[in-house]
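For this view, one protein chain was removed and the others were kept in their places.
Note that the chains take the letters A, B and C in the order they are written out, and that residue 1 is the start of every chain.
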Amino acid sequence: MPTQATASPASAKSNASGPSQSGDASLADRYQCVRQFSEQLAEPLSPEDCGIQSMPDASPVKWHLAHTTWFFETFLLKDRPGYERFDDRFTHLFNSYYNAVGEQFTRSQRGVLSRPSFDEMQAYRRHVDQHMATLLDSPDEQIARIVEIGLHHEQQHQELILTDIKHALSQSPLRPVYQAGEFVTAAGNASDGDWLEFDEGVYEIGHPSSDQVGEGFAFDNESPRHRVFVDAFQIADRPVTCGEYCRFIEDGGYQRPELWLSLGWATVSEHGWQAPYYWRAESDSWRQFTLAGDVEVNPAAPVCHVSYFEADAYARWAGARLPTEAEWEVAEREVAAQEVASTASTGGLPSAGGFVDQLLAAGAAVHPGRTWEWTASPYTAYPGYQAPDGALGEYNGKFMCNQFVLRGGSCATHSSHIRSTYRNFFPPEARWQFTGIRLCR
Amino acid sequence: MPTQATASPASAKSNASGPSQSGDASLADRYQCVRQFSEQLAEPLSPEDCGIQSMPDASPVKWHLAHTTWFFETFLLKDRPGYERFDDRFTHLFNSYYNAVGEQFTRSQRGVLSRPSFDEMQAYRRHVDQHMATLLDSPDEQIARIVEIGLHHEQQHQELILTDIKHALSQSPLRPVYQAGEFVTAAGNASDGDWLEFDEGVYEIGHPSSDQVGEGFAFDNESPRHRVFVDAFQIADRPVTCGEYCRFIEDGGYQRPELWLSLGWATVSEHGWQAPYYWRAESDSWRQFTLAGDVEVNPAAPVCHVSYFEADAYARWAGARLPTEAEWEVAEREVAAQEVASTASTGGLPSAGGFVDQLLAAGAAVHPGRTWEWTASPYTAYPGYQAPDGALGEYNGKFMCNQFVLRGGSCATHSSHIRSTYRNFFPPEARWQFTGIRLCR
Amino acid sequence: MPTQATASPASAKSNASGPSQSGDASLADRYQCVRQFSEQLAEPLSPEDCGIQSMPDASPVKWHLAHTTWFFETFLLKDRPGYERFDDRFTHLFNSYYNAVGEQFTRSQRGVLSRPSFDEMQAYRRHVDQHMATLLDSPDEQIARIVEIGLHHEQQHQELILTDIKHALSQSPLRPVYQAGEFVTAAGNASDGDWLEFDEGVYEIGHPSSDQVGEGFAFDNESPRHRVFVDAFQIADRPVTCGEYCRFIEDGGYQRPELWLSLGWATVSEHGWQAPYYWRAESDSWRQFTLAGDVEVNPAAPVCHVSYFEADAYARWAGARLPTEAEWEVAEREVAAQEVASTASTGGLPSAGGFVDQLLAAGAAVHPGRTWEWTASPYTAYPGYQAPDGALGEYNGKFMCNQFVLRGGSCATHSSHIRSTYRNFFPPEARWQFTGIRLCR
Partner (left out) sequence: MPTQATASPASAKSNASGPSQSGDASLADRYQCVRQFSEQLAEPLSPEDCGIQSMPDASPVKWHLAHTTWFFETFLLKDRPGYERFDDRFTHLFNSYYNAVGEQFTRSQRGVLSRPSFDEMQAYRRHVDQHMATLLDSPDEQIARIVEIGLHHEQQHQELILTDIKHALSQSPLRPVYQAGEFVTAAGNASDGDWLEFDEGVYEIGHPSSDQVGEGFAFDNESPRHRVFVDAFQIADRPVTCGEYCRFIEDGGYQRPELWLSLGWATVSEHGWQAPYYWRAESDSWRQFTLAGDVEVNPAAPVCHVSYFEADAYARWAGARLPTEAEWEVAEREVAAQEVASTASTGGLPSAGGFVDQLLAAGAAVHPGRTWEWTASPYTAYPGYQAPDGALGEYNGKFMCNQFVLRGGSCATHSSHIRSTYRNFFPPEARWQFTGIRLCR
């Protein structure tokens, strides 16, 4: 397979920041825009739908909408003179995991909270939005920094709204549709795939510290920017497709312990996994549950809803491996370019109007079929990483254990939320996120 | 303590059937009446409230409303010529435990079913009610028998609607109110209490077989009527009050293993029980969560929401024991008479209008403060008991293991559902039902 | 099927006590005899074997030998002037469940106690036996009563030694043999079986209170002797055989939910039960693990190692039911007579010498193939039952919940421990005891 692209350590050095999301829009405008988009995501759903929690790891849509509001109230409004809390008890009720803020309502019981009702939750949003509007008239730098965090925080929950409601709806034998026609990749042929090649060397990865001007937003865990030595490597120019993954299944992939990590094999055996989550076998084909309902698996689309265990086993079966996050980030510019090409070759975005177009109009650019990509890197602190002081220090740092880094972004990730240094992370057994596979060697 | 009443084996013999519920009302009328009452119970609740399930043992209100409808569809309509099912998938979705009907949707996941929506569930009720109306124009005896079962089945679920939503609402720190002002016992003084005395002898208990005309409705597990030898005994003329139970708590009742069954002590230790369910200590008093919200514990009211373990331990502490179900049934007429007196002495029903009055108008006669009473009798088959053939044979018989019989009826039991031979049953650790204590010796 | 025997209420009245075990032997002699027999049971085992615990419900042989010794030390020696405890820490270590004596070492961890060693445990037995010898020189009535309890307690543990080591040895793929040749029922043909018939009436069952002279020993839970009304019934003249049980299996017994209690079906499904415990299918026959190793299932022998759930399901399949304990006790004299006949017809005791003969010489009369028989009666207190004061009150009373009564005695029960009023009890899912089935109707 011929080399299509090469990069040298030097050329990668200037690749620090992701696309600047701030652009021209004022902070107040962007606040409004992000907040609105969350509510748009709930529009296809009834209050009943918004209340359900189908497993402890997932949360009700209503809870996401309340918690993101709580975030602004807690970290920006709560102690301001003149601010009156909407309901004191929400401090406890919608605290996710901030011990410094106080006790948290039991995570696995979020689905039991029919009160506050969906309407009351909406009123809560209005209340906080009004006060935020005032605050955003002339925010100082510290406030602006926290607002930025709050907006990116809300965007993370926008993705969780989609992954969690997908999981919830999938539990019903009625196979409810979130939004018809969307989220389905158009038919087409995947490219044959090729390897992008990179030289060994000391590369810089990560985001410059947040104190540096003009670098765009990043979470604390993406800093400091630092040097890593990377051996020469090749990375695939597109993710593994469903068609390729089917060959792994047909080759007994789920029955051969030698392909799996020990914990992975134990997990496969315990749960009887036979295919990606949401897939089910039908006479001679695979079907999958999607936000657009029950559809046939598209062989040209990237495989999705696989755990780290499955990604790792697939790579071993394919005679390859998963990239480290350093490799992924070094390769990112090339990967992104190929991504566009690859998307094109699989037929591109669906032409049909409706919800996805609406999302695109809202700047969301939801890419059908795009997935997060598991890396081989456990989620750890970058050299010199310091969690911020105070409650916000709990945002990222304390989860650096028994999770793996995912890179890229998915069909459910807002386009303004995607950047090359972004570090998503989930435990190796997680499957309900939009997670796929890119090979390396 | 002087004897207030005596009964002899002979006098008890004629006490076979409960009050006839059939009365004048036609079956069609009663069908409508019972069905309507279920929906009335959901009126104070939002669709969101009706969807939640707070533990595997409890079900969402919406599920109760659908399942009771499923019962009529499955056992009366499904196979009738011309009947079209509302939705084929409901056969599976709203089957509680009838293996003969087919697989059941996982019980613990009922709260995840936001679909069908509350409105669709209502439409399902309308659909079935319409077809039932036709059927009830001229029901034959076999149909009438099954309709009777279906109506009493629905009444059982009416009580569960109240116990389950109470449990669900109690999970929220917001302490939501189901219906203000009702379900709270008025203040007052409990009587000192006295013992009713009964002679030894062979008594008849149970309900004559359903084939006998004019005996009123009973479930299969109440038959056959049969003889039991009962030793002389005394039974309390009123249930144990909260005030009395407080003295048990203050005397270290929850800390003294010698008062408890071995399984009871293990349960107390594992869960850290310190008081009846829904009670919580406040500086120098006890408060409890009720369907009317958070109120102070009323010392004159019967203690409620205790498990069999607690009832048994309390009785041991009090130098008494729980009655067997034979003793309870033998004593029932006297107990019932005293019940009225006792209710009067604790202040009677709340004068306030609203929901309870509405229930009373609907014939429900919900007695504030009244509880089911744990008996010492494990739930077993009466001599000669035969479960009916077919799926309805699964109604009662297969649960005759590791449960205890409760007698009487509670504030949440419809008055037309109360009769002397009725056998309610729950596992010894259950606390979320309206369950209390009557002493015997 | 012709009636073979009838009994009337009157004739049963004199049948109160079991065979007098006291006989001529002095208490001191019997003490020595019972204690020795426990140690004989450990003879085929190594100290390593005696230390293992294969599940929380079972205990190591060493623990049984120590705990029975602890019983005499705790209830008879501990507080006597001049007695020095062997090791103070044993009070805690070998306390099974007596809260009044103090905390107990965690039950599920008994297998972790390699110390005290088997030899130290033997020394403990010697120490206590010496002091008991002195005490038994001239025991007063109160002491004699507790010694009797202690000896019957030790006999109960003798049976547990055999059931628990059988379970432990069965875990090893090496299928170790406890004692070759014994415990295996000889081949032969079971009788066709017949029904013994009994009239309705008020019968007396249970043991006269222990204060009455000359009535022989019984545990507190067998008293008071009391009247019960029993409907006319028929009871099988022999237990269900393996051959008969095989037909239940072949008829899909383990696949038909309608035959099972709800909890039973849940248990069958969860554990995938397909046959009695210790059975395993081989090409075209069944084999079972026994104390004599792996042998073919003998169709003429009583089926053994079935749970209450299986006994109940079998009875339903056979168009019969299990007897209540009152029925069983009323029928006991006839049943016992038939037992002898039935034993004879299946080939009687094995002629071979060795361990069983040794047991017989020791008066144990271990009947190959004999089993405890599940009754339909949950284990509850007899009318008027009072648990004794003090720690010994914890012996029986506190277990009266979620267990079923078994009657008779098994191949592992010492003959001097069998009596008509004896109430054994186990939870409905227990299978590792020697438990079988007798039908009633």
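Methods note: a residue touches a chain if its C-beta (ideal position, glycine included) is under 8 Å from a C-beta of that chain, and two chains touch if they have at least 3 such contacts.
Please read all numbers here as calculations on a predicted model, not as lab measurements.
Touched by the hidden chain within the whole complex are the displayed chains A, C. Interface note for the absent chain: among A:Gly264, A:Pro299 or A:Gly436, the touching residue is A:Gly264. The chain not shown here is touched by just one of C:Gly51, C:Pro239, C:Pro323 or C:Pro383, and that residue is C:Gly51. Interface residues of chain C with the unshown chain, by the touch rule above, are 46-49, 51-54, 89, 92-93, 105, 109, 111-118, 168-169, 171-174, 176. For chain A, the residues in touch with the chain missing from this view are 97, 99-100, 202, 226-229, 231, 257-258, 260-265, 308, 321, 376-378, 380-381, 383-384, 393-394, 398-402, 428.
To be clear about the criterion, only the chains that are shown with their structure count from here on.
Viewed as a network of touching protein chains, the structure reduces to a simple linear path.
Chain centres were defined as the mean of their Cα atoms; on that basis the chain farthest from chain C turns out to be A.
With centres taken as mean Cα positions, chain C sits 61 Å from chain A. One simple way to say how far apart two chains are is to compare their mean CA positions; for chain A and chain B this gives 48 Å.
Not a single residue position of chain B touches two or more of the other chains.
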